[in-house]
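Can you read through this structure? Questions will come right after.
All protein chains but one are shown in place.
Here is chain A:
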Amino acid sequence: MSIVHLLSGKRRLWKFHGGIHVPDEKALSNACAIATMPLPKRLVIPLQQHIGAPARPLIKVGDGVLKGQTIAEPSGFISAPVHASSSGTVVAIESHPVAHPSGLSAVCAIIEPDGKDAWSELPPPLPDYPQLDPALIRERIRWAGVVGMGGAAFPTAVKLSPGIERTIQTLVINGAECEPYITCDDRLMRERAAHILEGVRIMHHLLGVAEVLIGIEDNKPEAIAAMRLALADTDMGSYTEVVSIPTLYPSGGEKQLIRILTGKEVPTKGIPAQVGIVCQNVGSAAAVADAVLEGKPLISRVITVTGRAIKHPRNLEVPIGTRAEDLIAHCDGYQEAPRKLVCGGPMMGFELKQPSVPVTKSTNCLLALTAVESPDPEPALACIRCGRCAEACPAKLLPQQMYWYARSKDLDRIQDYNLFDCIECGCCAQVCPSHIPLVQYYRYAKTEIWAREQERKKSELARTRHAARQARLERQEKERQARLRKQKAALAAKQPDGAEGADTKKAAIEAARQRAAAKKAATQTQAT
């Protein structure tokens, strides 16, 4: 800590390169308290809502399920279970459009709620968790299906078990919410600050960290005040600090937030644990508190439904599996035809092809944008190499060069320019005066490289398989011959008195030959 900061008593903050100021548009919805979304007629619960191995379904069509009942179990370490968001009947387990950039479908359990909202038997709350075995608490968090709720949906329990070889010093709680429009974390912090802190305390206990930093962008003064107030009521003040950070997109990116708060850079292709840090979203912290202190699985979350096309933007506590169209209807529908429906924020979210996709654990925002808010980009002009993209890039990349190589499909060269350090935040595209859809080019290049990598792996596999087959055939052939030799030898050994036998054979052959010679001679004499 520098002398200036020591004297002023203020925490030193670091800067990341670039970043942009975008109109935050949070006023559309940040005054709306979190309301509970009534139970929809139908829940569409995707069985894969996390990064990692898919969950195995435990139900079949026609089964009755209770609220909180596990309907799919994790199939690996990096995996998470899925629970029924309400009681009812499973009417189908089928492919259904889900919130995914590809617009593809995935297997979902479709549940028709019975309206009773009856809970299944829940595990007991663990208020005395500090005395319990940490493995037990992790198991509880894992059972509850808690995943990163900021968007990545990485299983939280995995992040809270960093392994013995790594010592974690700092737990960073992400309350930055840097994407425009989104206010769900803001409202959560304003209204449920104490609950979030309970979750933070559990995480702190599990990780045994020395320090907890809660980073919140300074465009949310109410959230900062609420969190500080709640913190003052706890005994966590000795190791926890609520830090107000300057509003600059993308401060909420995990690596950016870690940089701002600690000055550390997460190494490329690495994870925060490598620099002694674990980062968790405020929503995930609340879900951890639910799981440990109330024994409740993650079956609902707060979502911001906003955008100028929505009649009444809101922050809603929504059962997982509620379809987007139900949410929009609950916000009194559209006040003007939306140009597009976006899942997530406007900078990194993706357009939804149909409004029937369900909300998942990582859906934080549903955005209905008008044509004015999100005008179709004009035709892209040529890159003039002005370098504004490079100035804005938080990863300090050279987007103009990467664009060049993506265009020319030079997949090796674009990796030299560190394509995979691109976090797709969209800053470059936003400032590009030629209106080039840069992020799209990088996604394309990444996909091509992944495809090529897979192709390579496939052919490598085929090659090893072929080599293995060759070796097997060779071995079998050798074995066959060895067997034959053995049989022959065995046969030969079976012949009675071997040597003598051979002599009789020779004598017989000799006799035959003489007979033939005599015959030949006889014929010759006749001929002459």
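Just so it is clear, contacts are C-beta pairs under 8 Å (C-beta built on N, C-alpha and C of every residue); 3 or more make two chains touch, one makes a residue touch a chain; residues count from 1.
What we mean here is this: contacts and distances are computed from a predicted model.
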Name under which UniProt lists the unshown chain, selected from "Ion-translocating oxidoreductase complex subunit D", "3-oxoacyl-[acyl-carrier-protein] reductase", "ABC transporter ATP-binding protein" or "Oligopeptide transport system permease protein OppC": "Ion-translocating oxidoreductase complex subunit D"
Contacting the left-out chain in the complete assembly, out of A:H96, A:R192, A:K255 or A:K446: A:K255
Contacting the left-out chain in the complete assembly, out of A:M347, A:L366, A:A406 or A:A445: A:M347
Sole contact to the chain not displayed, among A:L28, A:I71, A:C383 or A:I414: A:C383
Chain A residues touching the omitted chain (full complex): 16-17, 22, 103, 180, 255, 259, 265-268, 270, 337-342, 346-351, 353, 367, 369, 373-379, 381-388, 390-391, 394-398, 400-401, 417-418, 421, 424, 426, 429-435, 437, 439-440, 443
